[in-house]
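Here is the structure we will look at.
One chain of protein is taken out of this complex; the other chains stay put.
Residue numbering begins at 1 within each chain, and the chains themselves are lettered A and B in the order written.
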Amino acid sequence: MLGLTDVTVDFSGLRAVDHVSFAVEEGQIVGLIGPNGAGKTTTFNVVSGLVRPTAGTVRFEGEDIARLDPADRSRRGIGRTFQIVKPFGNLSVLDNVVVAALTRGHRVAGARDVAREALATLGLESFARSYARGLPLALRKRLELARALATDARLLLLDEIMGGLTPTEVNEALDLIRRLNHDGATFLIIEHNMKAIMQLADHIVVLNQGAKLAEGTPEEVAHHPGVISAYLGQPVEDAAGAGGSDDPA
Amino acid sequence: MATDKQSSAAVTATAAAGGGSQGEPSRRPRIPRIVGLLAALAALLVFPWMLPSGYWVDLAVQVLIWGALASAWNIAAGYAGGLSLGHAAFLGVGAYTSTLLFLELGISPWLGMLAGAAFAGLLGLLLGALTFRLRGPFFVLATLAFGVVVNILAVNLRGITRGAAGLVVPFDGGWENMLFASLEAYWYVGLALVALVVGTTLWIERSRFGYYLVAIREDEDAARSIGVRVVRWKLVAASLSAALTALAGTVYAQFVQYIDPSSTTRFELSVQIALIAIVGGMGTAWGPLLGAIIVIPLGEILRAEVGGGPALMVYGFLLVVIVLAAPRGALPGLRALLRWIGRRGAGG
Partner (left out) sequence: MDLALQIVTSGLLTGGIYALLAVGLTLIFGVLRVVNFAHGEFMMLGMYGAYWMWALWDIDPYLSVFVVVPAIFALGLLVDRLIIRRTIGAPEVTVVFATLGLSIFLQNAALTVWSADTRSVTTGYTGTAFTLGEVRASVPLVVSFGVALVLALALWAFLNNTRFGKAIQAVAQNRDAAALMGINVQRVYMMTYAIAVAGAGAMGAIAAPVFSVVPRVGLSFVITAFVIVVLGGLGSVPGAVIAALLIGVVQSVVGFMIGAAWAEIAYFAVFMAVLVLRPQGLFGRRGAEVYQGA
């Protein structure tokens, strides 16, 4: 469904992403992990279109999308959330999602129905009329997912949506992602919560200092020597408990 | 006015953008609503004839023209988030285009105003294309520079504009030339102008376009990521705002019947357009008009009572206080007050 080939991103002399290639197959949940500064969010930005790669190709469903505007990628079925959340603060929660549904050609009334449905899926109905800026962080993250759902995205990029969540909330999030995946959505997920991503993902890509360090099943990745040394010499599952929740957002 | 809230799409957008409450609007029976609207319309039509003197009619017309200018600015600034400090340029383009067409070719200002709007719309599009990438102060400074350039051109392209000497609109009375002997006639022209600009804004609030603009204002990257074609809608907003500003520019020229670079394109005028919208309430359909109702008579009274310098001191002071204490402007406060009165009326 999604394929990155030799993607490189330079920021004024600094190489943020270095010849990274990987693929996401339809129906998969793929985890993208790595220490801070590994280039995960930049890779997301390359896929969603906020950053143009210096070199390399990005293909989505067979089409080269590396030169497309983010809006056009959204219209082709790529949705995302942001590590540092970006709600439309002075709009109501409902209207945040209405905007997303409108871009799919619904009329305003129809868009409201679609938006209500997306809010219901994420358990946000009771906040529909609140200002988005007043929501607690966990709900703002869910709101971003609701916006992406309202665009009928088939590939969802989630950037650390579990950071700062309580264990109960993390479990809810895991259930939700599994449910959406069961209903046909494909996921590419950046996550610092190692325990959660190891449970969830079918396939994991590890980045370190901009380059791909390893990829494989969670099992393979967890015992990969390079990955272990990148995570301070601990087996990855243990590192999750110690360093999993120091989320800057 | 503020009760015009059916369960349409705009309810939450208006409330959210304007800071009004999220409470369910009270639904009145349809018949009294229509009667109320007709009564309001009748009141507006006879209003100038109720005023004690021509001085007050003149002031009322100014309120309408400035209300229209601020409302037009508001589309680009309040909804799409582009804080322009160059809008006097579009006022000037409107005033000069229609006046020159009238003077040189005898074309009626009714047509000339369309030409001015088209020209300003194109200029707005050009300025938008140059500046859509700029954020924060960079955008503000770019629009300021644009306004200054147009002002310098108006002064120096003497072959076209007659420079600082200005242009006198010859009084060739009659509705076909938008020139009237009675001040009251200008009230109706101004009313139509305000109806057009505020009506456009109300339409925007309820439309897909309006949702997109507010999303762009709130967060461009998030808007793009859910499929909003940010550049296209920013350009449409910039162009529409410029065109509507130019329409008001023509009405202004026909009203005062003399224009020069200083009275149409000066930097201070760009500031005043913005100030009025901010005082009333940016990002709301009625806020800029409310701002004009507050600011224009206040300025006029102060000028008469204490002189021009102190009047502008008060403007400056008011601007600082409003943006620090109530950046959403006066409209949310007025709405709360009206609701409170309504509740008291209903309750006792």
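Everything below uses one rule, namely that contacts are C-beta pairs under 8 Å (C-beta built on N, C-alpha and C of every residue); 3 or more make two chains touch, one makes a residue touch a chain.
A quick note: this is a predicted structure, and the numbers were derived from the prediction, not measured.
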| note | Displayed chains in contact with the omitted chain are B
| Listed residues B:Leu141, B:Leu202, B:Val256 or B:Leu298, member touching the removed chain | B:Leu141
| request: For the chain that's not shown, point to the residue among B:Leu103, B:Val155 or B:Val231 touching it. | output: B:Val155
| Contacts of chain B with the absent chain, listed as residue ranges | 81, 83, 85, 130-131, 133-138, 140-142, 144-146, 148-149, 152-153, 155-156, 267-268, 271, 274-275, 278, 282, 307-313, 315-320, 323-324, 327
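Assume only the chains that are shown with their structure count from here on.
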| said: Taking the mean of the CA coordinates per chain, how far is chain A from chain B in Å? | reply: 42
| Inside the complex, what are the residues of chain A that reach chain B? | 48-50, 69-71, 74-75, 79-80, 82, 86-92, 94-95, 98-100, 102-104, 107-109, 112, 129-131, 144, 147-148, 150-151
| note | The answer for chain B against chain A in the complex is residues 8-9, 12-13, 15-17, 22, 206-208, 211-212, 214-215, 218-219, 221-230, 283
